[in-house]
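Every protein chain but one is kept in place in this view of the complex.
The chains carry the letters A and B, assigned in the order they are written, with residues numbered from 1 in each.
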Amino acid sequence: MRAFYRVLYSDVLLAWRQGSISLVVAFLFIALTLVPFGVGPELALLKRLAPGLLWVVIVLALLLSLDRLFQSDAEDGGFDQLMLSAQPLELLVLAKLIAHYISLIIPLSLVLPLAGFLVNIDIKALWPLILSVLVAGPALCALGAIGSALSVSVRRAGLLTALIVMPLYVPVLLFGANATQTALLGNGTIAFDAIAILAAMSVAAILLAPVAISAALRGLSE
Amino acid sequence: MDSETQAGLNVHQLGIRRGDSMIISNLSFEAPRETALMVSGPNGVGKTSLLRALAGLLTCETGHAMLGNDALETHMLHYVGHREGLKSQLTVMENLNFLFDLLAEPNAKLPDIDALLHYIGLFNKRHQMVSDLSAGQKRRAAFSRLFMVPRRLWLLDEPYTALDRSGRDWLSGAVRAHCKTGGIVIAASHEPLDFSSQNLVLEVLV
Partner (left out) sequence: MRIQKTDWLHYYANPHRFMRLAQRLFYPLWVVAILTLLYGLYLSFQAPPDYQQGETVRIMFVHVPAAWMALFGYSFIAFVSILALIFRHPLGHLAARAAAPIGACFTLVALITGALWGQPMWGTWWVWDARLTSVLVLFFIYIGYISLWRAIESPEKASRAAAILAIVGFINVPIIKFSVDWWNTLHQPASVSRFARPAIHPDILYPLLMMGVAFMVLFFALLITRMQVEILNQRARRRLGGGV
């Protein structure tokens, strides 16, 4: 299990040093700031759009950051070493996914209040928004990693990865945005059915993705 | 059967595909214990593929390999390839810890890291980012895994790359020491190596 924790720790450390964390947060704010310039600064409109809009912008920020996920490992031969480990590759991939969660989803969740205020989000929807992002986070990381793993041998694979992952993200986005918006209708009640579905998606994704990712990495690192 | 050969590496009928042709077909060879085998041949003949296949990083079409009486498994060998397998945004020390945790057996204890750093000549650079090292220093750091975790078979791809004269002497010494303790080293190289006692030449068949 030592390898598992070491991979987890190292990946978080690397994400910090390589600036991947600030990248995804920056994308979020860049996209979000452009919205009022597009739809107008009318606060009532922004308030109506805010829950779904924030979810869309989060998904966009993740899509844009995905190709960097496995990039450094692909370049320095890190996958070879993972495969040479005494631990099964699937376990180490799981460690990487958890590292992604810590270095991508958690920072995004932390800045969501600030992002929400920019688009005048109704305060009742803020906590459901953060909760839905945290619950859907494993699914977002796992599905995104599948896309990154499949395009790991392609140079400048950003667009390809986003294209592959986009259909995978659609269901997550649907339920995530719904979980947030339902809160508005019901005075801040948590939409438990939507959250439950997100949780189910996350569990399934975390269990199945390492298999697909390992298969892709084994085939593509040759 | 020679007992020395039995304890060594035996490869039978190895076949590796590349596209719609076999880059290596029906290759059989032996590397007894305490041997350093050099695999030579022109570029593109399949030296790297052979090493990667033995390491389990490449899928073979045919063949099997035995180390002693056991089938060759990934945890029995070290593979140091073209790319160093080091994380450039981590320090040397952090990389060593990473490699140890990744490759060591669950109960293994950490060896004397400081002594190891002195041995590979990077003690003074141990807190430097790998990205700040020279090519030769990166190579040395990559070889560190050979000494951190004991494994019988070493697969080295172009080991002399980026090493200067003293670096090459150091590596040759390390290889000889490993062989003396019963290890086996297979090195692919297009230039002569000082430490090899046997040579396996791969040729291109049209």
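We take it that a contact is a pair of C-beta atoms (placed from the backbone, for glycine too) under 8 Å apart; a residue touches a chain by one contact, two chains touch by 3 or more.
Since the structure is predicted, the reported quantities are computational estimates derived from the model, not experimental observations.
Visitor: Of A:85, A:132, A:178 or A:202, which one is in contact with the hidden chain?
Guide: Checking the options A:85, A:132, A:178 or A:202, the one contacting the hidden chain is A:178.
Visitor: Have a look at B:22, B:93, B:113 or B:162 and name the one touching the chain we're not showing.
Guide: Considering the complete complex, B:22 is the one touching the chain left out.
Visitor: Among A:30, A:123, A:163 or A:207, choose the residue that contacts the chain missing from this document, as touch is defined above.
Guide: Final answer for the missing-chain contact: A:163.
Visitor: Just name the one of B:37, B:53 or B:99 that touches the chain not displayed here.
Guide: Of all options in B:37, B:53 or B:99, contact with the hidden chain holds for B:53.
Visitor: If the hidden chain were put back, which residues of chain A would touch it?
Guide: For chain A, the residues touching the absent chain are 146, 150-151, 153-154, 157, 160, 163-164, 166-168, 170-171, 174-175, 178, 212, 215-216, 219-220, 222.
Visitor: In the full complex, which residues of chain B touch the absent chain?
Guide: Here the touching residues of chain B are 17, 19-22, 53-54, 56, 58-65, 71-72.
By definition in this document, only the chains that are shown with their structure count from here on.
Visitor: Provide the C-alpha centroid distance between chain A and chain B, rounded to the nearest whole angstrom.
Guide: Distance between chain centres: 37 Å.
Visitor: How about chain A: which of its residues touch chain B in the complex?
Guide: Touching chain B: residues 1-3, 5-7, 10, 13-14, 17-18, 72, 75-78, 80-87, 221-222 of chain A.
Visitor: Within the complex, which stretch of chain B touches chain A?
Guide: Spelled out, the residues of chain B in touch with chain A are 52, 55-59, 74-75, 77-79, 81-90, 94, 97-99, 101-106.
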